[in-house]
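Heads up, the thing below is written out as structure tokens.
The complex appears here without one of its protein chains, the remainder shown in place.
In order of appearance the chains are A and B, and numbering begins at 1 in each one.
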Amino acid sequence: MKISSSGLLSADGAPLPAILEFPDSVLRGIGQVMLQNNSWTGLLFLIGIFCNSTLFGLGALAGAAVSTATAMVLGADRSRVRAGMFGFNGALVAIALLYFLEPDALTWTCVVFASLCSSIVMAAMLRLLQFWQIPVLTAPFVLTSMCFFLAIARFGRLHSTHLLPTAGLPASATVEGIVTASTVAQGLFNGIAQVCFQGSVVTGILFALGLLVSSRRACAAALLGSLTGLVVAWGMGAAEPAIRAGAFGFNSVLTAIALWSVFLRPGAHSLAYGAVATIATAVAFAAISAALEPLGIPALTLPFVLVVWVFVLAAAHFPRVRAAVIQPGA
Amino acid sequence: MKISSSGLLSADGAPLPAILEFPDSVLRGIGQVMLQNNSWTGLLFLIGIFCNSTLFGLGALAGAAVSTATAMVLGADRSRVRAGMFGFNGALVAIALLYFLEPDALTWTCVVFASLCSSIVMAAMLRLLQFWQIPVLTAPFVLTSMCFFLAIARFGRLHSTHLLPTAGLPASATVEGIVTASTVAQGLFNGIAQVCFQGSVVTGILFALGLLVSSRRACAAALLGSLTGLVVAWGMGAAEPAIRAGAFGFNSVLTAIALWSVFLRPGAHSLAYGAVATIATAVAFAAISAALEPLGIPALTLPFVLVVWVFVLAAAHFPRVRAAVIQPGA
Partner (left out) sequence: MKISSSGLLSADGAPLPAILEFPDSVLRGIGQVMLQNNSWTGLLFLIGIFCNSTLFGLGALAGAAVSTATAMVLGADRSRVRAGMFGFNGALVAIALLYFLEPDALTWTCVVFASLCSSIVMAAMLRLLQFWQIPVLTAPFVLTSMCFFLAIARFGRLHSTHLLPTAGLPASATVEGIVTASTVAQGLFNGIAQVCFQGSVVTGILFALGLLVSSRRACAAALLGSLTGLVVAWGMGAAEPAIRAGAFGFNSVLTAIALWSVFLRPGAHSLAYGAVATIATAVAFAAISAALEPLGIPALTLPFVLVVWVFVLAAAHFPRVRAAVIQPGA
């Protein structure tokens, strides 16, 4: 991810007063949820979340702040902290825990503890993946959140909301409902909003605007990614309500941003390669959400993480799509 | 895997006319299913598959061709492509999808897409494993195929055949049926044929002949590996129909070929070490197929992949079995 980028609180290039550095890092962390090191983008994402729910907005802010502060206390590399690299997983962990667990005092304690842990998992994965120069992406969020959802089965004081999938054995799907123009229109923007577990078209539009102020290319990739996920799911016979809710879109949105606007050399080969990855992400979402069905936990953004790792790793052997310099970090 | 080896379409050493290079690579890819870089072997394997089923024969050919072509289009290393390294996973993915999914138009689309993806996963794993110099083996086939089998639970237009295991919770097995001489005779050759999901003694014999033209050692290893898997399963009380069908043999066949004829220093220690691995593969097959029972997907060749990775990695610490030069690639 780009370390130097425009920010809300500073003109580019000008040094920022010390007191504003922390809030700027936190907002960049929220922007990094969709791979944008830009505090304006982070602010728009945050407004988009608050539009849908004050609870999730506060959660995102708290999660990004705790995880960023944890990295600073432990002496992590300053440029990474400033780029928001230790904030996005914390923000996502906090939203996910508040979405899937009853927001009582114990859950808020878990939110703080899990956000703190997400920065430790981030550092662990930076180290783990450094030999391959592939990005960590949202893997720390996925691992940390899943841990708490699974723990519900052992801890009687952790209370899930009705939103976690019921544990069951996977069975063959049948085609449910009919996809209409309204399914497509809502699914398109819900797919973008679902990156932060927000089922709201308004939030999706604000997220798209947030991307636009950072990168036109990223914004176009997100829209096209959401549409691709939706169309693949439709063609394969996924359930209409899931398509409308954006369930098959949000992982493809992230893959599209990552491969079409960040990690590959621009060009025709990369466009096709990224399209394969975006389609594969929709299939991987179906597969991973089914594989997790016996555990009763959601796939979160694991399909995005795994597919992007595969396609970025593979690019090392494919000169026609390989970026000249692979960006480390993120 | 050996890069320079004998070929169907060329005298060794003589350059091959450009037009014959692609079919030669594809046939080598089919030979690499059992680690043989030899287009005669690939041809015999293909004949063996066609003897059992035209559908699977066409699938193997299409899968190997699509995955080989994908690697060429993306600019992969030419010597790897020529050695069939980008063909064997595609061939296996195609056979597995046509075996476990109804062979309709959507499944054929998936066969093409999955074969294409298998070459990307192959490149990703070549990169992932390069630090340890261990072979990729059939991991891309396993990962790609499992993805489609799991996706059946979300995609209503993907139809499984009755051959996928039913999702269930693992329960203690009891001894079923009595192993006779005919169980052993059929299980021995079915075990070799099942490497390509063919339950046919004739196919197994043709596969053994295919190995023989490439390497007497590999052929002997395959027969002994199949027998070992069968005997372990019998002794531990596995069900007779599964033993007869070669279910406990095909992973041991591959482990035996890999450890007795490719990846270890020849000698008494390596014979014993390979025997431990071949026995361990039969136990690992039982474990992994039970572990996948809640998902309703088959173990495929995952036990072989994991056991060979362990034994080749470990050889780095055991000078008495370590090959002088570990062969990269495959």
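Miscellaneous remarks
Quick note on the criterion: a contact is a pair of C-beta atoms (placed from the backbone, for glycine too) under 8 Å apart; a residue touches a chain by one contact, two chains touch by 3 or more.
Model, not experiment: these values are computed from the prediction.
Contact with the chain not shown here comes from a single listed residue; of A:C117, A:A173, A:A239 or A:V321, that residue is A:C117. In the complete assembly, the contact with the undisplayed chain comes from A:P294, out of A:P103, A:G199 or A:P294. Residues touching the missing chain, restricted to chain A, are 73-77, 106, 113, 116-117, 120-128, 131, 146-160, 167-169, 294-296 (touch as defined at the top).
Where chain B meets the omitted chain, the residues involved are 131-132, 169-176, 233, 235-239, 242, 269, 273, 276, 279-280, 283-291, 293-294, 309-311, 313-321.
Rule of thumb we're sticking to: only the chains that are shown with their structure count from here on.
If you average the Cα atoms of chain A and of chain B, the two centres end up 36 Å apart.
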